[in-house]
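Missing here: one protein chain of the complex. Every other protein chain is in place.
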């Protein structure tokens, strides 16, 4: 029974809390948030100790682990403090708002984290389809992987606040492609060497005005000669559509090509039709549950998580390189980032 | 170069004529029809000899083959006369309006047809998907076939004339399932023994009023113990949808499960969607062309057609048994038909 | 927090227990089994009170609900005793080994169960795909349903013990089609009127020797004129394959046509390929979890379960009628069962 606290209870935090509450070997006994409504929600869900101050939580509450679902700007500091206080730490991606912060945080984390579990939320690795593909690749099903094509497409539900959000998030690549590059690294087993990005604001000119794009693609060269083509779209009218294709020396494996709400098809005046999931919450619902489960299990078993702080640094390095390449309209070497 | 005449130039006849005109080894030199517009169409398409009388055609025109696309009530007589006149004969299915006529015709045809090619239009056997499945089954891909599930669904474009037509055609089973039972016999390699049919007029009550149905299913027992489940629907809103599944002792083969206009999918506000073909002309366009080609080839090579007059008798026997079973609401033995 | 006991810890019982352990509002505090290994398993999973006698459990243990995953022959008696002892009762389907027992049990249950929650395990109703289809139908997506086609195909992993098991289970229809008929009733909203079944032992002759089949189909007439075609197969080489199609007056809805392990496809020397789930445990994993969740929720909210004892009686009535029809090779009226 791992005594755990959830920190941050926005939409994603609530979802994590529900998953932790459902775990038989996790005692989600505390919640921390500066927003009264969030603590109210925690109380209603039977979380008994409520804190408004993270440091107070670490100091006073009898917990073994913290689960951070706070805003990105708080991540690095909260991870460090949590580890320093002797807690296991799960933190949502990304590691920090910019690459410098990421690297700084990673340095500290690496020093502390040897005896505590630290894990970043690259949730797709826990998705049954992505995990099954990984297993089949390790079984040799497609030989040695050499090319990854991966896309993250969000349902087009444009609202002005998205433009506001994007001003601070760092843009389309940081927002959407951290998972894709993480998957590419995971499947290829190599590190990124150079990138070339391209994109435009084809549907919502508002993104152009802030120097961003609503659709973009990146060509990635890897150190061992492998490659990846990564695409981001904010304008998928059919729903959230995350899919990945991995080319190997003996075959190809394809993940997520049927992003339907359920294995249900309607045949009517419109033809043959599947309705798609609209959000990544829906698409990765099971993955989020398995991610929480894995974190608690790592704590209990002492096994090393499949995601390390390095993965967080590398993902931000990559999305930063994508952004620079897109802005400068030129090929960017990772070594220059 | 097989000198050929087309007889009957309704929608299906025109389609056959076009296919014959496209064949390099066929000289479609004559057309016969009692409808002036149809002969006009023939003239415009470069068919040079035009007849209004079938017997005159047989007598005067220098042809080796006739291609009959006339109304069912004329089939038996025209086939017999054609063969007696020493011509090769292709005739659209069904062989005759009722089973008695079919059997009578078959008897005569069997006596005459030994030196001439006779072929009925069970077009689905020439469809690339159905033919490929047959080939794979013969290769042993699914072991020995023992169950067939087959459906013919027509696009729902209800119009009162359909009810009128149905009064004379013999009803939903004769209209729609002749091909399905032909395929079941072809794939199972056995003859029908007993049937049990059920159905209703669920969408268009007009069919009920004339003792017919708009949706129906039949359970078929075969002589060797095999079985088939055959379905007919007049109310497919998504388009024409013919599909067949064959169960074997080592696997299942499935044909026609993606009845899209082309391998094109649209992803938009409606989800992920394929538009379907609307008519059997569209669905079996290539099959019709290959059927004409096969007929001419059989004449040239002297090979025995894959479809015989027996297939025509058996199909009508079956659809007659379906109809009796549906009307009497009881199991019907083929031996009693 | 609903205090609950699990009774019976075979493969399915263990799976239920795990689901109950994961529920935040369920306290699975007791287990009952006559098999020592099963109680051992319960102990290892943190279930604290262990019983070998069901009546003792009811008498001594402070529980509100029992979850029965015992052998079918025990169901009726255990349900009755549980309800009489004032417990909420979940019981795996079927209600009893034969129809007479079912009816007797139902009578008793109906008298007692007014203040307690009673629910049978028709798990497919909780499957996200089946539930989503139900919702879309209620939304009017396909008009009024009039025909259901449903199949249950089990992975062919033939072993002699299956034949032994089948001797007592009542045969292929009882084994496999209870869910299909339950779904047909649920979607059509009407009761079964007559049935006609057919089948054979096409792959494993062992089933024929005990008067059973390895593949079978049933044509079902419903009281309101609707129909269903239900198929069972013990010989699906590709895996467990449960699928259902519902025809309505405006369209068709299709459930479960992609029974893959995950949304993963491999493209290699074999073509384009999906690997399928092998067992109904895998196919309905999420449904089982949602079923447990629903049961506990019904207890907490006092809502009426979507499955009643009547559903259990009707399903057994149907599978009994299928069996009689198959054996007698004739149409069977439900009123004669």
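Note that the chains are named A, B and C in the order they appear, and that numbering of residues resets to 1 at the start of each chain.
Note that in this section contacts are C-beta pairs under 8 Å (C-beta built on N, C-alpha and C of every residue); 3 or more make two chains touch, one makes a residue touch a chain.
Source: prediction; values computed, not measured.
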Of the chains you can see, which ones touch the chain that is left out? A, B, C
Check the options A:226, A:259 or A:312 and report the residue that touches the missing chain. A:226
Contact partner of the left-out chain, one of A:122, A:247 or A:322: A:247
Tell me which residue among C:236, C:253, C:296 or C:332 touches the hidden chain in the full complex. C:236
Touching the absent chain: which residues on chain C qualify? 236-239, 241, 258-260, 267-276
What residue numbers in chain A mark contact with the hidden partner chain? 144, 146-147, 149, 196, 198-200, 202-203, 215, 217, 219, 221, 225-227, 229, 231, 233, 235-238, 247, 249-252, 329-331
Would you write out the residues of chain B that touch the absent chain, in ascending order? 21-24, 46, 128-129, 132-133, 136, 141-142, 250-259, 261-269, 286
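Definition applied: only the chains that are shown with their structure count from here on.
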Which chain would you call central, comparing Cα centres to the global Cα centre? C
Averaging over Cα atoms per chain, report the distance between chain B and chain C in Å. 42
Using CA atom averages as chain centres, what separation in Å is found between chain A and chain B? 56
Chain A to chain C, mean C-alpha position gap in Å, rounds to 38
Scan chain C for residues touching two or more other chains and write them down. 250-252
